[in-house]
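Left out: one protein chain. Kept in place: all the others.
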Amino acid sequence: MSYLGNISQGIQTTWKGMMLSIQYFFQARKGRKKESVTEDNYFEKANGTFTVQYPHEQIPVPDHGRYQLHNEIDDCIVCDKCAKVCPVDCIDIEPVRSPEVFGQTSDGTPLRIHAAKFDIDMAKCCFCGLCTVVCPTECLTMTKEFDFSTNDILDHNFSFSKMTDQEIAEKKQEFEDYQADKLKAKPELPAIKKESDVMKKPAAKPVFKPRIPKKK
Amino acid sequence: MIITVQIFLLMMVLAGVGIILFTRNIVHAAYALCLTLLGIAGVYVLVMSELLAVVQIMLYAGGVVILLAFGVMMTNRLRGEKVLSGSNNKWIGRIISVGVFAGLCYLISISPFQTTSVEKNEDQIAQIGVSFLTDHIVAFELIAFVLLVALVGAAYLAKNAADE
Amino acid sequence: MSEQMLTYYLYLAAFLFASGTYIVLTRRSAIFVLIGVELMLNGANVVLASFSQFDPAMNGQIFAIFAVVLTVCEVSIALAILLNIYRKSRVSNLDELNQIGNT
């Protein structure tokens, strides 16, 4: 490129860039509207400042967002399905069985087990939502709440059980008494043969030694 | 007022020269040279040579900076080598330089300088400019030519060094 | 400005010149020698400038300006030569520069 051509190209490109950035400077008078991601023009708002002043203002969160887990403990039948399906084992349940049906969930399922402990460690949670899918009574849901940062990681362990220690001990005692009553009422079953006797000795290990071809 | 300025400038010059004399570090010496030159520029202002003072600051500051840059380059600070340099023939040097100083001082002290009072020239720079282009035109053109040659020469020498 | 003041400036110039001489004579590094040369030239310029204040034509000051410009030329050329030598033979001390050629 010629000398003068270089100069004119430099001036032109500089001018173009400068005009472009001053446009953005003046567009900054307009702010971004607080629209939800579901709005049609959500991705077409490059004009105006894009910042969301987060703690003071928020973009609306969709209702089906997958954020913090919540368990409606009154509806929970403590089936342990959620704890089993959880890929990261963040749900910790301690069931206490009850001798009889002691209540009903809102959809009519009978309650037979007390939840002595129903902890969800949100620090471990991977927000996959599998637990909410398997929950038979739909008591375990993901809420819109996404800002649950804490200063102590232990505060991320949300405890949903409402039972006090005394109640737990009471319920445990009640169930043990019931079991004891049951045992007294029934004669003892004949003991099952121990499994270890049934098991055979494992067959001999296959003797196989791969031959390594010698190098020439 | 003026005596304060004089003492201050004297201290600047003496400190600068003292550092150059006693340091072994090239870069420190170059900084001290800059201090000395600034002090001398102040002296030029005191002896009514304002333009010379500004020329001194401008050219020598640039010159010293180049000196520094070359000093750093040549001593390879980036490779962690030392920038110290020694000296030799110390006693001969001391004798000769003290002799030079004593001789010059003696000559100055015995010389009968006659000073005349010249009124302060307000438009000194204009007068110097005029005399550059009238009385000293040959020297001025020669200096311009020498500057050009020096520029080309330095660039050529540095280019050869860079090809090495 | 009295004669007394003038002689003070001349003593300062003499001091600068003598220290420049010492540095040029004793230092081994080429850059130090250049610094010494600068000091000597500045001593000379101080003399020129301090006499120039009694001259209505200011010839001393003009000469000193020429000297400053020439010094800058000299320094730039000298440094370019020194850089060349250093690149070629890895020597920056003047007393080790005792060979001609590429060795």
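By written order: A, B and C. Residues from 1 in each chain.
Everything that follows uses one rule, which is that contacts are C-beta pairs under 8 Å (C-beta built on N, C-alpha and C of every residue); 3 or more make two chains touch, one makes a residue touch a chain.
Here is the rule we go by: contacts and distances are computed from a predicted model.
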item	value
Protein that the absent chain corresponds to, by UniProt name, given "NADH-quinone oxidoreductase subunit H", "Dihydroxyacetone kinase subunit L", "2,4-dienoyl-CoA reductase" or "Acyl-CoA dehydrogenase family protein"	"NADH-quinone oxidoreductase subunit H"
Visible contact partners (per top-of-document touch definition) of the missing chain	A, B
Sole residue of B:27, B:105 or B:118 that reaches the chain not shown, by the stated touch rule	B:27
Touching the absent chain when the full complex is considered, from A:22, A:88 or A:153	A:22
Contacting the left-out chain in the complete assembly, out of A:49, A:106, A:159 or A:179	A:49
Chain A residues that touch the omitted chain in the full complex	3, 6-7, 10, 14, 17-18, 20-22, 24-25, 27-28, 46, 48-51, 53
Positions on chain B where the hidden chain makes contact	27-28, 31, 34, 50-51, 54-55, 57-58, 61-62, 64-66, 68-69, 72-73, 77-78, 122-125
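By our rule, only the chains that are shown with their structure count from here on.
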item	value
Chain nearest the global centroid, as defined over all protein CA atoms shown	B
Chain centre separation (chain A, chain C; CA means) in Å	79
Euclidean distance of C-alpha centroids - chain A vs chain B, Å	76
Rounded Å distance, chain B centre to chain C centre (Cα mean)	6
Chain B residues touching chain C - in the complex, by the definition given at the top	10, 13, 17, 20-21, 26, 29-30, 33, 36-37, 40, 43-44, 47-49, 51-52, 55-56, 59-60, 62-63, 66-67, 70-71, 73-75, 85-90, 92-94, 96-98, 100-101, 104-105, 108-109, 113-118, 121, 124, 127-128, 131-132, 135-136, 139, 143, 146-147, 150-151, 153-154, 157-158, 160-161, 164
Contact set on chain C toward chain B in their complex	1-3, 6-7, 9-12, 14-19, 21-23, 25-29, 31-32, 34-36, 38-39, 42, 45-46, 49-50, 52-58, 60-62, 64-66, 68-77, 79-84, 86-88, 92-93, 95
